[in-house]
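Just one protein chain is left out here, and the rest sit where they should.
Chain IDs A and B follow the sequence of writing; residue 1 opens each chain.
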Amino acid sequence: MAEPRSTIWETMQERGHSRRDFLQFCAYAATLAGIAPAAHGKVAEAFEKKARPPVIWLHFQECTCCSESFIRAEHPVVADVLMDAISLDYTETLQAASGHAAEKCKADTMKAYAGKYILLVEGSVPTEADGVYCCIGGRTALDILKEAAAGAAAVIAWGNCASYGCVQNAKPNPTGATPISKLIGKPVINVPGCPPIADVMVGVVTHILVFGRPPELDAQGRPKEFYGRRVHDTCYRRPTYDAGMFVETWDDDAARKGYCLYHMGCRGPVTYNACAVTKWNERTSYPIQSGHGCIGCSENQFWDNGPFYQHLPSFPGFGIESTADKIGLAAGAAAAVGVAAHAISTNIRKRGLIHEHVAESVTENKSE
Amino acid sequence: MSNRIVIDPVTRIEGHLRIEAVIENGVVKDAFSAGTMVRGIEKILKGRDPRDAWAFTERVCGVCTTVHALASVRAVEDALGIQVPKNAELVRNLMFAAQYVQDHVVHFYHLHALDWVDVVSMLKANPVEAAKIAQSISPWRNNTAGHFAAVQNRVKKFVESGQLGIFANGYWGHKAYKLPPEVNLLAVSHYLDALEWQKDLVKIHAIFGGKNPHPNYLVGGVPCSFNLEEVNAINTERLNHVGSLIKQAIEFVEQVYVPDLLAVAGFYKDWAAIGGGLENYLAYGDLPTNGYGDPSKFMLPRGAILGRNLNEIHEVNGKNVEEIKEYISHSWYSYAGGDANGLHPWKGETEFNFTGPKPPYTQLNVEGKYSWLKTPRWKDHPMEVGPLSRMLVAYAKGVTDVKEVVGAVLKKLDVPITVLFSTLGRTAARGVETQVVAHWMKGIYDDLITNIKNNELRTHTRYRWDPATWPAEAQGVGMTEAPRGALAHWIKIKDQKIDNYQLVVPSTWNASPRDGKGQRSAYEASLIGTPVANPEQPVEILRTIHSFDPCIACAVH
Partner (left out) sequence: MDAIKAPSYRRIYVWELPVRAFHWINGICILLLGVTGYLIGRPFAVISEQEASFQYWFGTVRFLHFAAGYLFLINMLARIYWGFVGNRYANWKQFIPTRRKWFTEVADVLRVDVLQTRVQGKIHIGHNRLAGFIYFLSFWVYGFQALTGFALYAAMSPSWIGRAAAAVIPGTWNDMGVRQWHHAGLWFFVLFTIIHVYLVFYHDYVEGRGTTSSMVGGWKFEREDYFKS
């Protein structure tokens, strides 16, 4: 047991970081936790002594595909993340203990590392009906979230569920499913996607550990590093888009040549994600590469932007397949009919006036 | 009731499951299984485009990802009379099989193993001895003393760090753990190998469906296209990739999963007499070879077994409104026609009606409604679904490959077939199935290659893609066998929109509360009689519950 354990400081040293980087990292963690600058030294001490940053992973209204995605990570692989990079002290999906024993793991970490643990949240939180739509250990998701968020140094929202509410938040949102950023008074790093790409997930966690600060975020709280570009801007089918070469029906000649899927409803032009570059499953593919358009799974409210096989969503309140064009065309036709009717009516109602004008008109004869 | 213990959260499962168990004299006397999270996806589907439903329902679960998408496209195709091209059937079968093999392996190592394997005990193991044992059962490349020593060292350092992470507060040292340290070491080593390997096989989903979890499906076929003259389509390289993934899968299953399963099972034969529960088994069958409309040609057959009578297989018909019904006597819903009636899913209703205690609560009111799961019944019988049901139906129907592997396993463990009706049997059946299906993948793959060789490239029938060609009203059912058991989606389409959509999911069958007649469903029934040495550390209850591989996000949806 005398063997020295590897601390964050040691790990950072191994990776070529200076003492200054380390202190900066500690200062960041401390600031997030709301600790006064004078006390930063204490946090540094804590990280120096404690081997791996403790992490609590909460599960609420979710399908667990974010967890599934996480374990598909390639660099680093998840075993290395769990054994060397972090200490995953609570996750219902993988942890050995159940029931009270599991709850104790969480309670112990929240107590021993108050203000110092990283909180990862998978799933949305139902706010209707006093929260009875999601209870764990007899407590509501909201209750559990608030308690855990209070002492967290950083909060990451996994997937579209925790970031935006995802499928259960689609109309009519029967349970009042709510994104976590709306429920806790702390900055949240949103990592949307349904699920997010595995290497993006570990990328966000390791960004904090390696660089000692959170990644730069966009206006929606997403790391720019992974969500700064539209799928469309990085899509390898883009040249066929610019050339106007489109798939028109499934498995047509154009589909077999891998042309652009814009006509099949591809949401790449309105979706910010790393799919086309980072790709999925160790760079094996991504939706468009396998012939299906992007459905916009990293975007807020993407479920209510259906049908997915239509370029623009149905117009709110006008039913399926009601595009703006169909409604506009109907209105345009109505206007044309109205105009024609008005012209006829003018010739009847204003007959007198028009005759008067014609009569008063100066003819060539008269002027002579 | 002071002796009713509560396990909530049940971990190493998918979803939010709560077990309340009445323990008397060290055995479970009665048990209550509750799902405590609901999302209302059936309500959300109303009024949407049926062609989008696969994506919504796929998000029911990310662990058994794809199976709901498959059930959904089948339901829509069934309603509209669409038949998919042969290649689409084969691609779907490959994705289906890949899901089985990956999901079953992850279940065994990462969700179930810690019920049988004591992680702390492995620190005492002799790596050389462990390698000897391992090599005697399998030629797996990592079964060397050097590798085992490295794993042991790594775990030792990990444990000594004082930060046990996911292993913290486990029931280590509990007397129910019976494996020698060497076998524990072997199992933990393979836990890590499996964690590494599981991310490979699902690349088949990425190749054909763009990503995993949650690959893309398509009503009328599959979204990918084949073209041997094009880099932008499924070409030789992509197909080769699939081929080698299948090869690796067979290797992993044969050299790691199945040998480990048999080795561990050998130490826990007493569990062949515990956790049997229900005596009825239901399987919808899957892996069509002549279209979804012809169940007689499914590789996994359809049928129901009552009273463990393997000599009589009952026919199952998802469209017969008298066969499958869902009850809500103990579920937090209400039916317009009264809560006592059962409804066939085409007429199904999803109306929330929470009557439980106000949170925070310590015990549920099990006399009344106590779960978000509905209670499905087949001809009013509670049925167990899952790998065990599938293997029993296949065995009884004489599916050769299944008979062979089941026979070999029973012989190896030197036990009669009746041991299958148990916790251990359920866990073993999953391994048997993985072995059979991994090999079938090779055959499906070969069929796909043959088709392409014959220039049969079609992956989508455009028939009835356009909603303008649909009838004003239509209804269909999409049945499949998810890894956890019989899954079906029922759809009603009206004016091109979803009028009603109901899912009855494997874990709904198994984990549901009792029905109005007091008949228990599979979890509750199987827990009766389970010994519990220490109610504070109910590892025995976890064993039986985990043998079903619970998925509660699925079960409630």
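In the analysis below, a residue touches a chain if its C-beta (ideal position, glycine included) is under 8 Å from a C-beta of that chain, and two chains touch if they have at least 3 such contacts.
Note that the structure is a prediction, hence the values are computed from the model and not measured.
Trainee: In the full assembly, spell out which visible chains the left-out chain is touching.
Mentor: When the full complex is considered, the omitted chain touches A.
Trainee: Just name the one of A:67, A:87, A:140 or A:240 that touches the chain not displayed here.
Mentor: A:240
Trainee: Could you tell me which of A:177, A:235 or A:254 touches the chain that is not displayed?
Mentor: Missing-chain contact among the listed residues: A:254.
Trainee: Touching the absent chain: which residues on chain A qualify?
Mentor: 219-220, 230, 233, 239-248, 254, 259, 262-263, 267, 269-272, 296, 299-302, 305, 311-313, 315, 324-325, 327-329, 331-332, 335-336, 338-339, 342-343, 345-346, 349-350, 352-354, 356-357, 359-362, 366
One rule holds for everything that comes next: only the chains that are shown with their structure count from here on.
Trainee: Based only on mean CA positions, could you tell me how far chain A sits from chain B in angstrom?
Mentor: 28
Trainee: Can you list the residues on chain A that touch chain B in the complex?
Mentor: The contact residues of chain A facing chain B are 1, 3, 5-6, 50-52, 54, 59-69, 71-74, 77-79, 82-83, 86-89, 91-105, 108, 129-140, 143, 166-168, 170-175, 177, 194-195, 198, 237, 249-251, 255-259, 275, 280-282, 284-292, 295, 297, 303, 306-309, 319-321.
Trainee: In the complex of these two chains, what residues of chain B are touching chain A?
Mentor: These residues of chain B touch chain A: 6-16, 36-41, 43-44, 47-49, 51-52, 55-56, 59-63, 65, 110, 114, 119, 154, 157-158, 160-171, 192, 195-196, 198-199, 202-203, 205-216, 218, 220-227, 230-233, 241, 352, 354, 356, 358-362, 457-460, 462, 465, 467, 496-497, 536-538, 542, 553.
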